[in-house]
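With one protein chain held back, the other chains of the complex are shown just where they sit.
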Amino acid sequence: MFDTELFLESVPTLADAALVTIRLTVVSGALGLLAGALSAAAQLSGVTALRILSRIYVSLMRGTPLFVQLLVVSFGLPMLGVSADPFLAAALAIGLNSGAYVTEILRAGVLAVPAGQIEAAAAVGLSPVRIWTRILLPQAFAISLPALAAELTIVLKSTPLASVVAVTEMTYSGVLIQSRAFSAIEVFVPIAVGYILIAQAILRGARHLEGRLARARA
Amino acid sequence: MDWTVLLPHIPRLMDGLLITLWVTVLGTLASVAGALLLAGAAASPFGPVRGIVRVYTEIILGLPILVLLYLIYFVAPDLGLRLDEISAGVLTLTLYYSPYMAEAIRGAVGSIPPGQIDAARMVGMPGLSIARRIVAPQVLGLVIPPLTGLMIGLAKDTAILSVISVQEFAYRTKQVVSRTYAPFEVWTFVAVVYWMLLSAFETLMRGAEGRALRFRESR
Partner (left out) sequence: MLNRRFMLSSLAAVLAAGLATATPAAADALDDIKARGSIIVAIDPTFPPFEFTDAAGKVVGYDPELIEAVAAGMGVKVEYKVMAFSGIIPGLIAGAFDMTPTLNVTAERAAKIDYAIPTAASVNAVLTLKETAVKSSAIEDLAGLKCAVKATTQPEQMMTTLNDELEAKGAKPVELLGFETIEQTIAALADKRVDCVVDDKSVLVEAINKRADLPLALAGEIGGSQPIAWGVNKANPKLTAALSDGLKALKASGKMAELQTKYFGYTTDLPETDFVPK
């Protein structure tokens, strides 16, 4: 039994909530990439203190549930006097969490860059910072693109957890309708399709970028 | 913080932890096997096989695991497939994580310069030797970090099984929170337990990575 009326009535609400999901995914993903790049560089920098710091960060973020991290950021920030907009708090928590996974992805990417390139760059007198920003990170990024895109789809799919800190994204928006209508399928199908479409956009975008980077390198 | 409220509930939590560990082990083994199968099929000479793998991968990458679980547990019985809670959970984890792991393997294989293989072929190395002596050792080192992340993700995603009444760690945790209304005590305890177990696992995988990469010069 498919209630077409309920389906049609739900679409505008779900579409609004889909925008929240997309914004949250993009902002969290960007924060995650930034955190991950810094942390990967710290881990491979050869400075012991930085390496340990980065390891602790990765271990804490990966080793504890995202739910706990969301609570700590959402209820901890206001205690430190930082005003916590629910959206920003959620994006920060999800971004920091994703950054730990991005660290490992970029670290593997950097290790895949042929060592000869670094020696050559050092030989022509490039500074270590330059070597990182000009040679290692761009290539590691290109090598890691498929994995980074997959990680962004994971970020997309962890956004529903933001509903515990008062962000009404697509899934929770659907739950609100479901519990009023006592019916799942009319809401459940468009939500599933919504996630698949957003993920497709991410994956296709990444593949497009991968193609362009490959051409630029060739 | 009043830690004493937690004490009477610790046996309940530990029972749940055992179920989580069991489901994690089953799910990881099945997912790695599934990933090897998918990675192999993705390199198949048959176009239709590659097409099916690709469509499946793209759907899974976009599908929230909760939706998949819901389909397998609540919708599949209508189509004649009726699984108990644990089996439905392990199947969901496998279907969900195999494509992600297969992508990680694909990425690692793709990062080996094709020149190496050409060179090996030119000096007359047979195909199997190339796979075993050139590709596998390098892929292993490159694939361990992302695979570790995915396995940790899988371990934590077992929590989703609480939705279909598998009484694992997260299910028990929520139960204890609702009884005691002591969320911070309970969740701090849970976070420390998770963190200790996953750190131990991570350290293990770092060791394996180090061994796999020992042929590379250090950086």
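Letters are used for the chains, namely A and B, taken in the order the chains are written, and counting of residues starts over at 1 for each.
The rule is simple: a residue touches a chain if its C-beta (ideal position, glycine included) is under 8 Å from a C-beta of that chain, and two chains touch if they have at least 3 such contacts.
What you see is a predicted model, and the numbers here were worked out from it, not measured in a lab.
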From A:21, A:39, A:64 or A:98, residue that would touch the chain that is not displayed: A:64
Selected from B:30, B:131 or B:163 as touching the chain missing from the view: B:163
For chain A, residues in touch with the removed chain: 1, 9, 13, 55-56, 59-60, 63-64, 67-68, 70-72, 74-76, 78-80, 86, 163-166, 168, 172, 175-184
Residues belonging to chain B that touch the chain removed from view: 1, 5, 74, 77-78, 82, 85, 162-165, 167, 171, 174-175, 177-185, 187-188, 191-192, 195-196, 199, 203
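In this text, only the chains that are shown with their structure count from here on.
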Chain A-chain B separation of Cα centroids, rounded to whole Å: 18
Contacting residues of chain B [partner chain A, same complex]: 58-59, 61-67, 70, 100, 103-104, 106-108, 110-111, 113, 141-142, 145-146, 148-149, 152-153, 156, 159, 170, 183, 187-188, 190-191, 194-199, 202, 213, 216-217, 219
Residues of chain A touching chain B in the complex: 44, 59-60, 62-68, 71, 101, 104-105, 107-108, 111-112, 114-115, 118, 143-144, 146-147, 150, 153-154, 156-157, 160, 171, 188, 191-192, 195-200, 203
